[in-house]
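Data first, discussion second: the structure below is written as C-alpha cells.
Just one protein chain is left out here, and the rest sit where they should.
Should a chain be cited, it is by its letter among A and B, assigned in written order, with residues numbered from 1 in that chain.
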Amino acid sequence: FVSNQPSADRGIAPVVEIADMEPDSSLWGLNFPNQYSTLKLTETNNTRTTYGGSEKFSRLEQSPSMLELFAGYSFSIEYNEDRGHLNSLTDVREIKRVNDTTPGTCYSCKSSDNPGLWDEMGMAQFDKTLFKDLGQKISEPIGCANCHEAETMRLIVTNPALDEALKAQGKDWRTFTRQEMRTVVCANCHVEYYFAGEGKYLTFPWEDGTRIEDISKYYAEMGFMDWEHPRSGAPMIKMQHPDYELFTADSTHYKAGVACADCHMPYTRDGSAKFSTHNVHSPLLNAEAACGACHTDVGYVTTRVATIQNQVRETMDASEVAIVAAIEAIEAAAKTPNVDEALLAEARDLHRESQLRWDFISAENSMGFHNPEETLRILAASTDLARQAQLKAVLAAGTPSIIEAAYNQ
Amino acid sequence: FVSNQPSADRGIAPVVEIADMEPDSSLWGLNFPNQYSTLKLTETNNTRTTYGGSEKFSRLEQSPSMLELFAGYSFSIEYNEDRGHLNSLTDVREIKRVNDTTPGTCYSCKSSDNPGLWDEMGMAQFDKTLFKDLGQKISEPIGCANCHEAETMRLIVTNPALDEALKAQGKDWRTFTRQEMRTVVCANCHVEYYFAGEGKYLTFPWEDGTRIEDISKYYAEMGFMDWEHPRSGAPMIKMQHPDYELFTADSTHYKAGVACADCHMPYTRDGSAKFSTHNVHSPLLNAEAACGACHTDVGYVTTRVATIQNQVRETMDASEVAIVAAIEAIEAAAKTPNVDEALLAEARDLHRESQLRWDFISAENSMGFHNPEETLRILAASTDLARQAQLKAVLAAGTPSIIEAAYNQ
Partner (left out) sequence: MKIALVIGIIAVLAVVGVGLYVTDFTAYLGNNPSTCNNCHVMDAVYESWYHGGHKQWANCNDCHTPHDLIPKYIVKAQSGYHHVTAFVFGDIPDAIRAKESSREVVQENCIRCHEETVSTMLESSMEFDRYCFDCHRSVAHGERGISLLPYQHSEESK
C-alpha cells in the first residue's frame, strides 16, 4: 500500500474521457456521480456547531476583541466563519477585504480553474495580475481538479506554492503514501501563507519547519510584517488557517496515522458501493460516520471534543484580554515624554510574538481539537508574552500610572 | 450477565483465616501468594524514568526554583521523588520535614496498622497524638489492609477522611461499582489534604468539588493557609499529590471508563490464571502489560506520553519563572516607602492563587499525562496570574524601578 493509488472499488467505469486539469467538475461527475453529488451539497450546508459549522456568521461580531487585535488591518473590516467548498468563489468575491489593488493571489485556493491557469501563465504571472483582472478568467469554485489527476484519479499537489514549500524542506510529495496524501492534499490550501515581494508571490513560511516557533523565526529573520498595529505600533503578522501545521505537530491523531480525509471525508455507503463523501464539513455533524469507524462509543468522543474546545476557548479568552491590555499599555507608554525607545521596541516585539501565537490558534479551525496539547501549550506562551509586553511598556514609560486606568477596567 | 459466584475450580483456596483489618500482609500472603510477592517488589524498585520512576532522588535538586517557591516551608528542606508502597514507613520516618511537633496525622497514608488503630482509638485521637508517640504503635508499611476487606477481599475505603469527604459530596462509596472502586481505592491516599483545626484532623477540601477552582475557593472561604511566604508575605497553600482529583477532572481515560488499577496494576499471568500485579509503579516500566492490552501499538502511546510530558514540563517551567518574578516584585514593593497596601494585598492574593495552581500540577505525579488538557489549562492560568501579581506589585510601589534589576536578570 505504499503506492499512492485510488481505491480499487470506484464503483463506476469511466463513461467519458476527462481532460487534464478539467475545471468543470460536472464533467468529472459523469464518471463519478457519487463524489460529484456529495460535493454539490457543500454549496447549501448551513448548520452551525458550537464553535464551527457551515453558517456564514461574522467572526468579528462573535468575538469583538478581534476588532482591537486586528485594528488597522483588513480582517477588522469583514471576517466570516468558513463554509462549504463550493462557496469559495462567491465568498472571496463578496468579502470586503478585497479592493482594486488586491492581487490575483487571492484566487489561489478558490477555484478549479487555477491548475489550468498556473500551467498556462505560470504562478508568478498569475499572482502579479490584479484580482479584478484575473477574475475574468475564473468562473469555477473549488472542484475535482484541485485535488485529483484526471487520468489516474490519484490525489496530487496542484498548488505550486505547496510543491515549492515541500521542496524547500527536501520533501517530494510524489514519494508520499496514499494515506499521507489524504492529508497533504488539504495542505494545498489549509495552511499559513504570505505574499513574497512586489509580485505578491504565494509562499508558505516553512523553510525552518512548520511549528509556530519555526514560522515566527522565519518571519523575524526576513523582517516581514503584514501591517503595523496603529495603537501599539508593533510590526504584526496575520496567521491564516494553519490547519495542516497544527494537526501535523505530533497530534494524537496524526501520530496514530489518521488523515484529514478520515474525519472529513469518511467512507459512505450507497447501496453496496462505498465511496468517500465529498460533502466536507464539521465532523460533528456526521460523527457516526466520521468517528464511528474508529471509535465504538461516538457519544464519548463528541463529549470529549466539547470538553477540549471549552478548555481551549476559555484559555484563548484569557490570551485576548492580556493582548488587549498590552496594546493599551504600549500605546500609553509611547505617549509619555522621554519614554525609553529601546524598551518600547522590546514591548512591541513581545506584542507581535504574543499575538501571532494567539492567531495561530484562533485562525486554525477546530478550536484546538486537531491538537489539544499543542494548542494549549501555545496559548499559555501567548498570554505569558502579552503580560510581559504590558510590563515592558511600564518599564519603558518609567511609571505604572500609564496603565492604572486601563488595568482596573 | 457475568456470574459472581465462585466458580467450581477455585484458583487458591484460603489456607488461613485473616482477621478483620489484619496489619500483617505476610499473613494475607499465605492465601494470595501472587499478590503478596508482587507487592514485595515495590520495596526494591529503583528504576528512574524521564520524569518519574522509583529512584529516591531529590526533587529540590531536580528543580531548584522550588527552593524559592517553598521558601520558609518544610518542603524546601527535603522533598524527594516517591517510590514503591513498601517504602512508605521508612520514608516518612526519614524525611526531614518531620519534627517533634509533627502530628500523628502524617502516618495516615503510610501504614496497614492504621485501619486497626482508627477503629480502636478513632481518627480524632489518632491525629491528635504526636507523630513520635504514635510511632510506637506502628510497624507495618502500606499493606493489604489499606485496600481490602479481609473477609470478602473486595476493595474498600479504609481512610475515614475519604469516607467523610465523599459523604460531604453526598456520595456513598458502598454503592460504587467494582470498576469505580479500582480508582477510588487509590483516593484513600493519592489526594490533596489538609489538617483541620488544633486537632490536626485529616480533611480533604472537596466540599465545593474536586477541581482546582473549587479547592482554591474552599481554602479562600475558610481563610486557610499552610504558611506565609517569607519574601512575598502571601498566605500560601501547599498542594499534595492530587492524582485522583486531576485524573477524574474529565480526563480522556477517566471518561473512557479506565481506572488507576488498569494502568498501574495490569493483569499478569501466573501460569494460566491472571491476577492484578501489586507491584505498583510507573507504567512506562511495563508498558506492554499496562498499555498493551488496550493499545496494540505500545510504541505509539509511550511516544505520545513523552511528547505530552515535555509540553507540560516546558509550560510548567514558564510558570515557575513567572512566579519567582512575582515574588521578587512583591518583596521589593513591600520595601518601598508609602506603598499602596491595598494593591499589595491584591498582589499577594494573586501570588497565592498562581502558585497553588502551579503546585496542583507540580505535586501531581504524572507530569500532566493523567489529564493533559486540564493540566495545560491550569498552567496557562497560573502563569497569567503570576504575571498579574508582578504588575500589581509595580502598581502598589508606584514605580517600575523595583523590578528593573530582577526583570532584566
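What to note about this one:
Note that in this section a contact is a pair of C-beta atoms (placed from the backbone, for glycine too) under 8 Å apart; a residue touches a chain by one contact, two chains touch by 3 or more.
Everything quoted here is computed from the prediction, not taken from an experiment.
One of A:Ile95, A:Ala289, A:Val321 or A:Ala345 touches the chain omitted from the figure, and that residue is A:Ala289.
Of the listed residues A:Ala259, A:Val312, A:Ala326 or A:Ala347, the one in contact with the hidden chain in the full complex is A:Ala259. Touch with the hidden chain on the side of chain B covers residues 1-4, 6-7, 9-11, 152-155, 177-179, 181, 257, 262, 267, 269, 272-275, 293-297, 300. Touching the omitted chain from chain A are residues 1-2, 7, 177-180, 182, 254-259, 262, 266-269, 271-272, 274, 286, 288-289, 292-294, 296, 298.
Heads up, the rule we're going with is that only the chains that are shown with their structure count from here on.
Mean C-alpha position of chain A lies 41 Å from that of chain B.
If you check the complex, the residues on chain B that touch chain A are 250, 252, 255-256, 297, 300, 303-304, 307-308, 311, 314-315, 318, 322, 372-374, 376-377, 379-381, 383-384, 387-388, 390-391, 394-395, 397-400, 403-404, 407.
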